[in-house]
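All protein chains but one are shown in place.
Per-chain residue numbering starts at 1, and chain names A and B are given in the order in which the chains are listed.
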Amino acid sequence: MINRIHASQIAKTAAGALVIALGLSACGSDGGTTTATTTANGSTSATTGTKLAAATLNASGSSFQMTLEQSALAAFTQANPSITINYAGGGSAKGKQDLADKVVDFAGTDSAVKPEDLGKFKGATLLYFPIAAAPIAVTYKLGGVAKLQLSAETVAGIFQGDIAKWDDAKIKADNPGVTMPSTNITIVHRSDGSGTTSNFTKFLVAAATNWKLDKGDTITWPKNSVGAEKNTGVASAVTQTDGAIGYVDFADAKKANLAMASIKNAAGEWSLPSLEGAAAALANVKVADDLTFTAANAAGPGVYPITAPTWVLVYAKQPDKAKGEAVKAYLNFLLTDGQTLAPTVNYAALPTDLAAKAKDQLSKLQIG
Amino acid sequence: MTPLAQSRVGRSRKARNFAAVAWMVGAVLVAFIPLLFIIVHVVQKGLGVVLRSFPHFLNDALPLITTNAGGGIRPAIMGTLLMTGAAAAMAIPLGVMGSIYLNEYGRDGRFARILRFFAEVMSGVPSIVMGLFIYTIYTLQKGWTGFGGSLALACLMLPIVIRSSEEMLRLVPNELRQASLALGCPQWRTILSVVMPAAAPGIISGSMLAIARAAGETAPLLFTIGIVSRTNFDLFHGPNTALSQQIYTNAFAGPFPGPQERAWGSALTLIAIVMLCSVVARVVAARFTKVQQS
Partner (left out) sequence: MQNLPATHRLTGNRRPNRGDRAFRSVALACGLAVLIILGLIAFTSTNKAWPAFSKEGLGFVFSDNWAPNEKHFGALALVFGTILSAAIALLLAVPVSVGIALFVTEIAPPRVARIVTSVVDLLAAVPSVVYGLWAMLALAPNIVGLYTRIGSATKSIPILSAIFGGQAQGYSLTTASIVLAIMITPIITSLAREALATVPPSDKAGALALGATQWEAIRVAVFPKARGGLVAAVLLGLGRAMGETIAVAMVIGSSPQITSHIFSPSATLAGTVASQFGEASGTHRAALIGLGVVLFGITIVVNSAARMLVARADRALAA
């Protein structure tokens, strides 16, 4: 009898303590959320003069644009505190699917919706807003090899499993005078459906006649390759395995200090990933009416051949007024201040005429 | 063995006995060393992060740029507590009442046996199936919400609560019930005033273990709650986040110190919460066993 009372007393006390702790910590808002500076306000003159109604925008998709997206929304929400934007990442394919399921308000994507997938959107009009482009770096980890040059055919041979060791003849041919170790090559690719994969394989289809694996958000990779989630997952996997090679977006590769290979471009030059190379690739792109385009293996000097564009995808019809206005304001921000922000986080800004075309497309949003 | 018997035991039998004992002791070491090594590793990596300019890590919002360092995990702590709490509020009453039905009324009837079978089977189902189920029937309609996560966690907790509660009710001696009924108490009063208090410590203990399990789960939350960087107290509107999800997301967020530290810090915090629930559960259960034995 006495012991039983003690047991339930203990339980009650523990429960009480937990509740009190919960109550205390629930008071107040998160620390560290006060805006550090207001200098950003001076440059956000491009945002609408009227104050935006409170809204929460949910988004998911491309991890390629994640760094830019998060930097942009940090600046935008600082200037417009009534708006909250949650960007969940997860890969271009997830973004497009979430948008089709109407679980998100916009999607980040590096690849267009395939014609056979358009049915998912039930006939609704979609708008592609290009926001930036960036190099896809071919990153590798190989002790003792500081500089690596790879032609498109060699890259294709490596990533489809034809070339198994780093001292293969084809790699040596691309790197005269460099001693290559005989380490095994470990291919690292994306396990989730990825616009980065799509753009990388688009390059291989365009530039390498020996590439057999086609292109797309998901392809069938050779056996014994390692699949990792998101660009950052590939970056992690490459850093951890000696002899690994993988394709990562430039921003993450630079931030992680990964070694990057120079790729031979269409003009025959060896080109290291750089924003200038990406800008050169964008200079003469042919843009479709819906503002989709490809910058893979662009012609001309100084081009980095594996340059990938990235878009924000939205429905043209925005039934919720507050959300619609927020989306419009945010897209406007991306196409104005965002373009100045992009190079600071390792993305190439759009050519001015393309940015202008995208801004014009904002009028196609039907809000309310 | 008695000394007399021992002197007659052949050498090979002694050797085999020694080998067996060595195996048992060795097994304990082989298991403990890596297990404790993992815990120590998590504590070591996580404690530095949590204690750095305490209490900022526990109190600040998540950084808006995932690959950056800094920020805190308060949104995740709140998310875990709120979602698990809501799940418990749904699963525990339902489960305990269901187990009351199973043990006090249904016993061996056909319906009771079907229910028991389902609960048994369901407790072994991978948690991701629960997540997919809630995604299909709730998230696709209502979008990312903390409540979707709670529903998925509740589905996970329900079979566990039913089975452990039924076990506890069964342990209550029938003499208690008979005495109460003999004294003229109606059956429902008997259950509420006699059986439940007797089984309460065990039921509480079982429920706390279910809560600990739910707090640590990631898979059911993957597709149902989205992600946020500021605490969202509204479980019914807008996405949310949880400690387990933060660990998972930051593990894939690249070879950068920021996300990795956040992952270790979240892991330590999560372990602390889960351990607290488990320890409370076992203390309560231990007292209960003493009652049973007295």
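Keep in mind that, in the parts below, a contact is a pair of C-beta atoms (placed from the backbone, for glycine too) under 8 Å apart; a residue touches a chain by one contact, two chains touch by 3 or more.
Here the structure is a predicted model, which is why all the values come from computation and not from measurement.
**Student:** Which residue from B:20, B:47 or B:89 sits in contact with the chain not drawn here?
**Tutor:** With B:20, B:47 or B:89 as choices, the missing chain is touched by B:20.
**Student:** Where does chain B touch the missing chain, residue by residue?
**Tutor:** Considering the whole complex, chain B reaches the absent chain at 1, 5, 8-9, 13-14, 16-17, 19-21, 23-28, 30-32, 34-35, 38-39, 41-42, 93-95, 97-98, 100-102, 104-108, 111-112, 114-115, 118-122, 124-130, 132-133, 136-137, 155, 158-159, 162, 174, 177-178, 181, 186-192, 209, 212-213, 215-219, 222-223, 244, 247-248, 251, 260, 263-264, 267, 270-271, 274-275, 277-279, 282.
**Student:** Pick out the residues on chain A that sit against the missing chain.
**Tutor:** 60, 90-91, 93-94, 96-98, 100, 117, 120, 184, 186, 191-193, 216-221, 223-229, 237, 240-242
By our rule, only the chains that are shown with their structure count from here on.
**Student:** What's the distance between the Cα centroids of chain A and chain B, rounded to whole Å?
**Tutor:** 36
**Student:** Going by the contact rule at the top, pick out the chain A residues touching chain B in the complex.
**Tutor:** These residues of chain A touch chain B: 3-4, 6-8, 10-11, 14, 22, 25-26, 29-33, 56, 58, 60, 66-67, 70-71, 73-74, 77, 84, 86, 88-89, 101-103, 228-233, 235-236, 239-240, 252, 255-256.
**Student:** Can you list the chain B residues touching chain A in their complex?
**Tutor:** 55-56, 59-61, 64-67, 70-72, 74-75, 77-78, 81, 85, 139-140, 143-144, 197-198, 200-201, 204, 226-231, 233, 238-239, 252-256, 259, 280, 283-284, 287-288, 290-291, 294
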